[in-house]
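Removed: one protein chain of the complex. Kept in place: all other protein chains.
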Amino acid sequence: MEKGFLPRENLSQLHAVLCQQGYKVIGPQVKDGAIVFDGLRDIADLPWGIVEHTEAGAYRLEDTGDNRCFAWNNGPQGLKPWLFKSQQTVWRGEATSDGIRFKSEQPSPQPLAFIGIRSCDISALYLQDKHFMHSAYADPWYTAQRKQLCLIAVNCSRSNDTCFCESTGDGVEATYGYDILLDELDDGYLVDVKSERGRAITAALPLQPGSQQHHKQAQRQLKNARHQQRVMPDAEQLLKLLEHLNDKHWQDIAERCLACGNCTLTCPTCFCSKQEAEVEPVSGEHHQVRYWDSCFSEKHGYIAGMQLRGDVSQRYRQWMTHKLATWQAQYDRSGCVGCGRCISWCPAAIDIVAEANLILGDDHD
Amino acid sequence: MTDYVPIRARLMVTTEESPGLATLHLKVQSETPFTFQFGQFNMLSMFGIGEIPISIMGWQDGLLMHTIRAVGRVSTAMIGMQKDQELGLRGPFGKGWPLEKFEGRDLVFITAGLGCAPVVAAINYAVAHRNRYRRIVILQGVKHHNDLLWQPKYDAWRTMGDCQVLLAASEESKRKHHWKLGLVTALLDDAEFDPRHCAVMICGPEIMMLAAMPFLQKHQVRDEDIYLSMERNFQCGMGACGHCQIGPHFVCRDGPVFHYPDVKPWLGVKGF
Partner (left out) sequence: MLQRPLKVAIHKLTSCSGCQLAFINQGPKLLKLLEFVEFTHFIEAGLFAPDQEVDVALIEGSVSTHDDLKRLVNARQRAKLLVSIGACATSGGVQALRNMADDKENWKRAVYAHPEFIEELQDCTAVATHVKVDFELWGCPVTQQQVTECLRQLHAGVKPKDNAEKLCMECKRQGNVCVLITQQAPCLGPVVRTGCGALCPSFGKACYGCFGPSEQPNCESLTNRMTGFGLMPNDIVHRFAAIHSQSPPYQQQIARWRLQDLEGSD
């Protein structure tokens, strides 16, 4: 289908249509110095004129004063916190005079429409789908919310210094998984529709036909965005990480690594969780609660009387070799989508791309 | 089967096997029959204390048996439970020993360390279905003589027909009747079985599994006839929580009983 064009002054209608169709609209906003996805009341709250500058261990916003609201690339989180929640009660229990009773925790999904999701986030979503939804034990909370997502993606018009999605095969251009795709141009938005859900929305928008100029500009922007500083080795190369398990470099990383777990919790594909038995202090009700966990935590590799990964070097190695190499056997591709979050949000400024290249490089150790 | 939400299991009897080791006999409060394979595990939970994976020991007189060693907070609390107290139970999870596939073969069990429930469960099964298998060889290594749990079971197996029980103690200075000094691997040379028609089931520390492999090779046992029961941190039992991964495998889902060729590259690799 031909792409339509939505003039910038009509963007608010996209928001209005989503609301009319019963979606809660989630959009990017500036919060605490970052681009954060949250309930979007008005398109005026979008990050107009804002771009971010990232490097290893740093993230800074700049107000360029221009008229775009999607010129940034990403913030500390993608879709993960909305589907795989950081804290999820898995069951409730009650002690009665006649033994114990269990209650399941019903999912409480709501129709959510995300505006501004990027190609890397969609790839990550599909990887999490494989893990949480397409398994023998589909996660009920993830699955219920997943079925009620409307994704309005945006192609990236630039790349940040920490972006490397082109080398992971995910790319700056969204090619699947969205309902509606926007290219943000000087005077408005090129609008592409992929799904019935999307068509129901665009049908209610005052779309004009996209001009050749519009298409040309969109292509130019994509070409510009494809210039990325960092290059992750390809999948086949990454498998060779497993031949470097005894590399001295893991120890060198461990000297810097804080084992704080930030890389894993900002990673849009990391899926580890732990469970805790809790008691509500007043009612006495018992809750089994699932929390985000990290392979950098001391207890992650602990079983009664035995610590499998006592050294931080082993934990970093577990994280990197799983994400980039053994993940391929689990889910048919590497677990990295090139969003660069683990690089920019690492308090110790560790750069996974640089480290992987170093370990795979010929000329060291 | 129950996955996310536990069902109730009422403690009917606790049998003390030895100090700090007890078998709980549980009445599973479920309308559907509880079916399982030996080598699979359940997630058992106590309100306000926690949930732990425990290998299934067997089923007797309508009760599910779990042998638990008091090693941590939760397991200690569990073996101290009173009759009629209830636990939460999710499971069974994972893959067990493919014991039906082994019919008509010699069975070789190798274990080391303190009580290895998955192997004992499999031995119990083989003994209960004695006519389906040929020779049974049981090799067990411990540090000290007293570390051998289930002593009466071993004595009973020893006197059973066509069953060889070999024991080794690594940290004793004196030899005792029926015992050899040294590691369990040293027993392999005395084991009498047909390496071309056998199934070897190993449970215990990975370092022991690794050490056993050259001996098995020497005796012409093929890799594809070897099965291992692995242990990792299980939080969910469903291959979701990520804690139990060893290389590409989720031990709770792809194991805990593995066909040796599948985990061979990862066995004993420190940090995995």
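The chains carry the letters A and B, assigned in the order they are written, with residues numbered from 1 in each.
By definition in this document, a residue touches a chain if its C-beta (ideal position, glycine included) is under 8 Å from a C-beta of that chain, and two chains touch if they have at least 3 such contacts.
Worth saying up front: this structure is predicted, and the values here are computed from it rather than measured.
Remark: the omitted chain is touched by one listed residue; of A:Cys19, A:Val36 or A:Leu358 this is A:Val36. For the options A:Pro76, A:Gly116 or A:Pro233, the residue in contact with the chain missing from this view is A:Pro76.
Among the residues A:Ser86, A:Ser104, A:Ser211 or A:Gln229, only A:Ser86 touches the chain that is left out of the figure.
On the side of chain B, touch with the chain left out of the figure occurs at residues 48-50, 73-74, 76-77, 80.
Annotation for chain A: contacts to the undisplayed chain at residues 31-34, 36, 57-60, 75-77, 81, 86-87, 255-262, 265-266, 279, 281-282, 284, 291-294, 297-299, 312, 344-345, 347-349.
Operating definition for what follows: only the chains that are shown with their structure count from here on.
Residue ranges of chain A in contact with chain B, taken from their complex: 90-91, 93, 95, 99-104, 131-132, 135-137, 139-140, 242, 245, 270-279, 286, 288, 290, 293, 295, 299-305, 308-309, 311, 313-315, 317-318, 322, 326-330.
Residues 3-8, 10, 29, 45-51, 71-72, 75, 84, 86, 88, 231-233, 235-236, 238-243, 245, 247-248, 250, 253, 269-272 of chain B are the ones that touch chain A when the two sit in their complex.
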